[in-house]
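Structure in structure tokens, see below.
Missing here is one protein chain; the remaining ones are kept as they sit in the complex.
Note that the chains are named A and B in the order they appear, and that numbering of residues resets to 1 at the start of each chain.
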Amino acid sequence: MRDEKQIEGAKNPMEDFLRMDRIPHIWCSGCGIGTVVTSFVEAIKKSNIDLDKLVVVSGIGCTGRVAGYIKLDSFHTTHGRAIPFATGLKIANPELTVVVFSGDGDICGIGGNHLIHAARRNIDITVICVNNFNYAMTGGQVAPTTPEGANVSTAPYGNYEYPFNLPYLVEASGACYVARWTCLHLRRVTKSIQEALNKRGFSFIEVITPCVTLYARRNRLGEGLDLLKYYYDNSDIQHGANTKDLDIKYQGKLIVGKFVDIEKPTFLDSMNKHFTKVLSDKYEPYLKEAKNG
Amino acid sequence: MDGDFAIAEGGLAAGCRFFAGYPITPSTETAERFSERIPKVGGIFIQMEDELGAMASLIGAVWGGGKAMTVTSGPGFSLIMENLGLAAMMEIPVVVANVQRGGPSTGLPTLPGQQDMMQARWGSHGDYEIIALSPDSPQECFDLTIEAFNLSEIYRVPTLLMTDECIGHMHEKVIIPPAEEIEVVERKWYKGPKDKYMPYKPDKDGIPFMVKAGDGYRFHTTGLTHDYRGYPEINAEWQDQNVRHLVDKINNNADKIIKIEEEKTDNAEVVVISYGITSRVAIKAVQEARKNDVKVGNIRLITVWPFPEKRIRELACKIKAFVFPEINYGQIVLEVERCAAGKAQVIRASHLGGGVHNPDDILKLIMEAAK
Partner (left out) sequence: MAEIRFSGFGGQGIIRLGLITGKAISLYDNKSATMTQSFGPEARGSACSSQLVVSEDRVLYPYITKPDITIAMSQEAYDIYEPNLREDGILIIDEDLVKPRPTRANIKMYSIQSTRIAEELGNRIIGNLVMLGFFTAVTKIVSPDAMKKALPGLVPDRFLELNIKGFDRGYEHGLQVIKKKK
């Protein structure tokens, strides 16, 4: 309680960006999601994006709660559907900068189909996928990202399925920007988010975070901070690495970095260009005044 | 023009400029029509990866400020249900047309059914209310799609257009009036101070205001049970408040929403009730019965949900029997049975799909009921 007096009157540096009336948040102590939110807030502080035009869409799960804490237009949707929801939001209102903030189960499990199709279409959104290797909100079940051999509540004898290599998946699907970090790479995550926000096209950032209460405890991987540090220490920065080589082994080395950063027309760019070409003056562009695609 | 085309034209006339869908027989022609027309009227067409994504994208598009719709059929309608629930919970004005085919499962892709009528009402989990309209012709596919948009905007509620393969693929004359003669309801936009906006605070009429993303309200919305601000409230008190609001805003306005067509019910002994394509066949049977001096009245449900229970209860006290033909084993007839409450006989005339009734079969039941 000694701190309380000291900070009284002092402003939390994130206050302008969080719904303080909803704090304390639901995340466990030692969970990495909060640090990703911090990186996000840092990124939007540094960027010159009009915050009124910046929106966050989440699905369901621990990370799905992010939308509820961020003081922007924020949407907490259904499980797996954050990306198609964001797709509708972005193309119906192209002046928005749309960020999908959700977990691995939400984005690549139940929402996997939407992930690859949004990347394929090159919808101009940024997806921040917090990967904690399990379905945490429901109590630590096996996920499409659970490394082989890890013990989770619905793989009590250890997981024997192959996990997704997410950077490889989204690059193959057509993403313009792909990066992976652990949540302790605070500044790197911040920088990646900044870059992704400025990127025209589908951007994807995977952030590895520990799930302290479930995944860590069940696999006896120590306290939150231990695992956080373990991930960080076991990561190897390899910018531009071939995404094919980014498989994650149980407690193995994590290759992190920025892997893809390319330019190509977005869904709306292609649509406008194509219709202008084939329909010429019969084409009535959608929302003429919209600035970007 | 066929019914499927007319749905697309109705949507465009209502101001819909965002269509997301997934191809499914027998509704695909609507998507095709939209994809052809929409680039010429300043809109967006997107064929999504599935109906789950299509419905989710519509809700996103509505928060983006647009009017949005999709069209589907049986198996797709089942997938729509997931985010129809979100649309109900977030109170989203959006239109879903279902060109019904025979089911269950893949069923009869190319032949008509009316087997999703209860799914329309109860298909997504939890307690909520929707509005569902049932056109009887391509002309009404046009008219009622506009009406569906209007109702969805007035009550901030997802609205369904429940048609079927027969009407969807039937070609008839469709009159499209000049734009200035079409009544189109615009969204009820919030105009107060930005920091005071609450997405779920009911206005005097019980319906909350809307804003669109990007206008500086910094609002939050969720599929969780929530307070007026849209913040999650995981407790019985707000659950009660939420659910009552979703249900009451429709039920309290049922008299304004419900449209039925009634004919010669005043001195009727038997009343035939039907909706959609079945109502046309039913009229044939009714006309024949009258030739046989049966006092038979006819009711066509244009609005199926909310169900016109008040009127059915009144009639049940006066008549001998209801005859209810529909192309399913017996769905909306359950509502009639509930409202008749034993006061009048309720005779089911079920056609299980793949065609429409033979009017003679309905006639036989009318004659028996009148005995």
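In this section, a contact is a pair of C-beta atoms (placed from the backbone, for glycine too) under 8 Å apart; a residue touches a chain by one contact, two chains touch by 3 or more.
Note that the structure is a prediction, hence the values are computed from the model and not measured.
Q: Among the chains present in the display, which ones are touched by the chain that isn't there?
A: B
Q: Where the complex has a chain not shown, which of B:Lys40, B:His171, B:Arg244 or B:Lys310 is the residue touching it?
A: B:His171
Q: Which residue, B:Val281, B:Val294, B:Ile332 or B:Ile366, contacts the hidden chain when the whole complex is considered?
A: The missing chain is touched by B:Val281.
Q: Among B:Pro109, B:Pro202, B:Gly216 or B:Gly330, exactly one should touch the missing chain; which is it?
A: B:Pro109
Q: Which parts of chain B are in contact with the chain that was left out?
A: Listed in rising order, the touching residues are 25-26, 109-110, 165-166, 169-173, 277, 280-281, 283-284, 355-356, 359.
FYI, only the chains that are shown with their structure count from here on.
Q: For chain A versus chain B, what separation do you get between their C-alpha means, in angstrom?
A: Once rounded, the distance between the two centres reads 37 Å.
Q: Which residues of chain B touch chain A in their complex?
A: 17-18, 20, 39-44, 46, 48-50, 52-54, 56-66, 68, 82-83, 85-86, 212-224, 231-232
Q: Any idea which chain A residues touch chain B in the complex?
A: For chain A paired with chain B, touching residues are 19, 21-22, 51-53, 55, 57, 67-68, 71-78, 80-81, 83-93, 95-96, 113-114, 117, 267, 271, 275, 279, 282-288.
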